[in-house]
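Left out: one protein chain. Kept in place: all the others.
A and B label the chains in the order they appear, each numbered from 1.
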Amino acid sequence: MERSGIITLLTDFGLSDAYVAMMKGVIFSINREAALIDITHSISTGSVFQGAYILRESFSYFPAGTVHVAVVDPGVGSNRRSIAVKAAGHFFTGPDNGIFWPIIERYKDTTIYELTEKKYFLPQVTSTFHGRDIFAPVAAQISLGLHIHQLGRVVSNPEKLEIPLPFKYDNTLTGQIIRIDNFGNLITNITANDLAGFLGNNEPVIHTGKIKIYGLSKIYSDRENGELLAIINSSNQLEIAVNMGKASDYIGKERDDIIGTGVKVEKTG
Amino acid sequence: MERSGIITLLTDFGLSDAYVAMMKGVIFSINREAALIDITHSISTGSVFQGAYILRESFSYFPAGTVHVAVVDPGVGSNRRSIAVKAAGHFFTGPDNGIFWPIIERYKDTTIYELTEKKYFLPQVTSTFHGRDIFAPVAAQISLGLHIHQLGRVVSNPEKLEIPLPFKYDNTLTGQIIRIDNFGNLITNITANDLAGFLGNNEPVIHTGKIKIYGLSKIYSDRENGELLAIINSSNQLEIAVNMGKASDYIGKERDDIIGTGVKVEKTG
Partner (left out) sequence: MERSGIITLLTDFGLSDAYVAMMKGVIFSINREAALIDITHSISTGSVFQGAYILRESFSYFPAGTVHVAVVDPGVGSNRRSIAVKAAGHFFTGPDNGIFWPIIERYKDTTIYELTEKKYFLPQVTSTFHGRDIFAPVAAQISLGLHIHQLGRVVSNPEKLEIPLPFKYDNTLTGQIIRIDNFGNLITNITANDLAGFLGNNEPVIHTGKIKIYGLSKIYSDRENGELLAIINSSNQLEIAVNMGKASDYIGKERDDIIGTGVKVEKTG
């Protein structure tokens, strides 16, 4: 497959330390012509789930042949495997801890290799920073055309990630909040498809905590300033928002407790 | 006009989500050779004014032929227009909500087009993320040489932005604080020119809240550590600062209430 020459980076490292910059230095030392793009470095510490979701939502906006490095790696240095994945015309490298599972599960043509060929790593591999010592140099090599089967042996049983799915029961579709974005929007695991299949020609009533919203809005400004609304967002997910405000302020829980909160949809004729 | 191949991005999206990265992926899918530079993604949610000011202060440091994407867009999906602007040898694209007004107003050679040609957008345009679906692909096309008149129809009445200007009354020049920077510096809308025209050969006394500063400093360390001072900053604006400290701590208001605070200049012989 052609390489795009682009390498994206997603980590929980933050931007205050030089960890991300060290990874970029290592990549440039191998492929000076790479284009480096940060997806985000603000994943909550160790949240493989959050990293997995954001990666799945965003990777396909990049050209085919892009290499995506994802390092949310609480088990660094333990016996968890390091892997490279080819799926949907893209390449991925990072720990085998479920961070790539939503992508592996979704695409049929996936191939996965464990990284065992040490000649593609930095000469000295520390036990605490595989992002710099293993994944950055491997990503740079792949971006130059290395085939991932050269990196090691096939993996047939990658680590899975438990992904909460919405379910129907009686006349209710129940999902949950899986992410809060920078605008305080509450993003659920209920997709536009889930909702259409459930509702048919009916209108939804959406409940979460003390919030109750009638109907779906097409745009944020369908409602008055400060008013709650439900909308299908730009990633095709049901989202609870406030026009010119933050829905996260309305849910009566601390920000960190909001993730996982149930969202119930009922239908009215 | 020649294109520089550079595209800058200014939004209120923050860096925790993948929204900015999705825009960059879309751009690279159209122009792999673009150089992408973040101006900032920390504009306060929906603050068109803040975005407009920062864009006007910074765009001209880039080479002519650069494309600047500015998306502070609380009206996304409503009937506000999407536009592309050519001014001062640079290109701009974003919502027609006043964010480009300080630039449009200032430069004589401005041309503005509404984005109506859907063939330059992503195939599916959502109602909540025009940054990714419209402005990113349009910017990429412009960076490759597309003429902005190909994008749609001329706009002769762009949205304006109310820009507070300083005014003289009796022996006082009154302006206001329009920005607080990362160093806690209080940046006013009084320019070096305004001040020179008002003062002549006199010395200023600068008042804001309980603060009273005699004279202008040339450099921060003209005053003792911790002492308040007034200075003409690197963007030619009157700025209130503290040597080795934060002037924002001295004004006795919450950070968000400081913007708009009046600043009075008197003159002493």
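Keep in mind that, in the parts below, contacts are C-beta pairs under 8 Å (C-beta built on N, C-alpha and C of every residue); 3 or more make two chains touch, one makes a residue touch a chain.
Predicted model, so just to flag it, every value in this text is computed and none were measured.
Engineer: Consider the whole complex, including the chain that is not shown, and state which of A:K24, A:R56 or A:H90 touches that chain.
Structural biologist: A:K24
Engineer: Given the full complex, what residues of chain B touch the hidden partner chain?
Structural biologist: Within chain B, the residues that touch the unshown chain are 4-6, 8, 15, 35, 37-42, 54, 57-58, 61-63, 66, 181-183, 218-221, 231, 233-234, 244, 246.
Engineer: Which residue numbers on chain A touch the omitted chain?
Structural biologist: Against the missing chain, chain A presents residues 12-19, 21-22, 24-26, 28-29, 32, 36, 45-46, 74-78, 126-129, 132-133.
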